[in-house]
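Worksheet: the structure to be examined is printed underneath.
Other chains dropped; remaining ones untouched in position.
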Amino acid sequence: MARHDAYREEVIGRANVGDTPELVAYYDELAKYETGALWTVANKIEPWQPKSESVPVVWRYRDLREHVLRSVDLVTPEQAGRRVIYLNNPGRREVSAAVGWLYSGLQVMHPGEVASAHCHSSSALRFIMEGRGAYTIVDGHKMTLGANDFVLTPNGTWHEHGVSEEGTPCIWQDGLDIPLVNALEAGFYAVHPDLNQAVTHPVDDSTAAWGGVALRPHGESWNKPYSPLFKYEWEPTYEALRRYAATTDGSPYDGVLMNYTNPATGGPVMATMGASMQMLRPGEKTRAHRHTGSFLYQVAKGKGYSIINGRRYDWQERDIFCVPSWAFHEHANASSRDDACLFCFNDLPVMHALKLYREEALAENDGHQPLIG
Amino acid sequence: MARHDAYREEVIGRANVGDTPELVAYYDELAKYETGALWTVANKIEPWQPKSESVPVVWRYRDLREHVLRSVDLVTPEQAGRRVIYLNNPGRREVSAAVGWLYSGLQVMHPGEVASAHCHSSSALRFIMEGRGAYTIVDGHKMTLGANDFVLTPNGTWHEHGVSEEGTPCIWQDGLDIPLVNALEAGFYAVHPDLNQAVTHPVDDSTAAWGGVALRPHGESWNKPYSPLFKYEWEPTYEALRRYAATTDGSPYDGVLMNYTNPATGGPVMATMGASMQMLRPGEKTRAHRHTGSFLYQVAKGKGYSIINGRRYDWQERDIFCVPSWAFHEHANASSRDDACLFCFNDLPVMHALKLYREEALAENDGHQPLIG
């Protein structure tokens, strides 16, 4: 017989009811009507604080790269839709998530390859890892892409990817909110009727129009719920970090961190996912804090390690790692000479929109977690 | 050996890769690095449209009422925390949800009983079903409650419930976003240090200050992410429906429907849950549509039926039923003389905030679903 009092707590204000034959009979009766007694599950469904189902993971690029490249020999884009190796968090395999409700994968395309255009209610982003000649087309706007460029393919847009004939094999990281959108039972998908879309605007026009410093193109209206700037280039981003680093102490928890924004609103780039680039200065070791929201990092530059829930995870350029919700985490740059840069995407816009963001610094031990085991 | 090609689709633009020994070996290799091949799951995680895990259910009050009342003999509020029989959707038992990510239950309290005060990051609401003398206290504001009154206990507020000594046994429906907040790994809970809070404002002051018609009290500032009006009384709500019904054709899908609002913003009452009251005029039969979002209805007045995904569900006063995401639904008032009123709460604010709302009318058959089986 299943126990019904597994979650009892000896705390005033919490459910604390032991099973009795009479109660168990009552519970059986309730089940007939698709009901149950709240006190049998209350302490389970109302935890004192979050305990993430995700676990910290580092996906090492030196491990994955060859497998990603090998997929080129195994499947075509036509067969596979997209040739992607996705990241599986051991605690989230059933929803194909890398952390929390965020999906991620490494996609590879060869020169001359073109993927078919599609559209979905999931929001997507890409962060370029290697290769020359990659491009993305979003609603007729074509963006050329280089390493560490960050590009959006928002909810509801027609989009497709390719690599020009003159390019080299390209690998990038995909990030999507597919698990979230599925969980919210709001996922729609469509294949473009022509399989590929026409390029209807000058190449890189989105960057030309919206990529100025605090400038808004007068000729363009915009009221969609995502950024009109689809590509965020690495060079101005890195330059901005360097300039900002020169005048700020930075965050004790994150070093010098800047959030990519929708220039039309100053808010996050899409409604469900935000992204940031942060610099850890030479030798910088941040303090630990924790907050709600799920985070997936890619090392854009340098090497170092993060301590997450008391365990150390080393990383170097192109490695990917995650920080689950409410996990204490702190970062360290392993170099005393060079800066290290971490790209990150997350579900913070969800936390903020639903008023569920909370943050807490580690007070003990000067803000540094003791290592476990 | 597990198959990896279970989700193949013979559609251009979709994954369509059959298992081969070489591929299966490759998949096994990928698994070692906490990765997988997207094309083995792509069609599963990118469905053409939502297929809800929830099923339509009617919880009949004539079935549940005696079991709810019996809980009074079985457990005390002190033992149980709250004496609640919760609603289990057959497809959502593992998260204790009535539909989607929404929790609901029926709570009973006897005259003189007081539940301990607590606070959580879930948002909660109550809809009073029967009894006299019930009250709720939210951050020191005490609200007296009668049948069909709707009351909020938002995310982050201290709240508690009770029934006055002069009252009668009271039953109300609780609605919470607990499953959603848990899924988003953002649930926090605290018991009030004094177990009960002081009433620090005049009784029903929230209604007195914010319950005027399109009036805002000059002396009160408000910038919290939920309504400053905590109680929505039945009489003015029903009167408003009657007045509106006299000048509108209403919605073809919902009859005469009004959404409860935050009077400080005109928006939904809380960041994660909205609520509405709708009137089906005598003999009214609406047309079918479907949309994203999960909905839980309580029959506030009258009787009728709803057709949900092709099956008919009859209901009468105090019954509760649900409509899952993207399920076609239409409503009918069974009386040709009296109106019927449906209270509803839902996660539409989530759908709108995350830009995931979609809606579709049933085009065929004059907008009416053929009954199944």
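As written, the chain order gives the labels A and B, with residue 1 at the start of each chain.
Convention: contacts are C-beta pairs under 8 Å (C-beta built on N, C-alpha and C of every residue); 3 or more make two chains touch, one makes a residue touch a chain.
Computed from a predicted structure; not experimentally measured.
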| item | value |
| --- | --- |
| Oligomeric state of the whole complex, in copies, if 2 are shown | 4 |
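Throughout what follows, only the chains that are shown with their structure count from here on.
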| item | value |
| --- | --- |
| Euclidean distance of C-alpha centroids - chain A vs chain B, Å | 29 |
| Complex contacts: residues of chain A adjacent to chain B | 11-17, 22-23, 26, 29-31, 33-39, 41-42, 45-53, 57, 59-60, 63-64, 67, 70-71, 74-75, 78-90, 95-96, 100-101, 103, 105, 116, 118, 120-122, 155-156, 178-192, 195, 225, 271-272, 292, 294, 324-326, 347, 350-351, 353-358 |
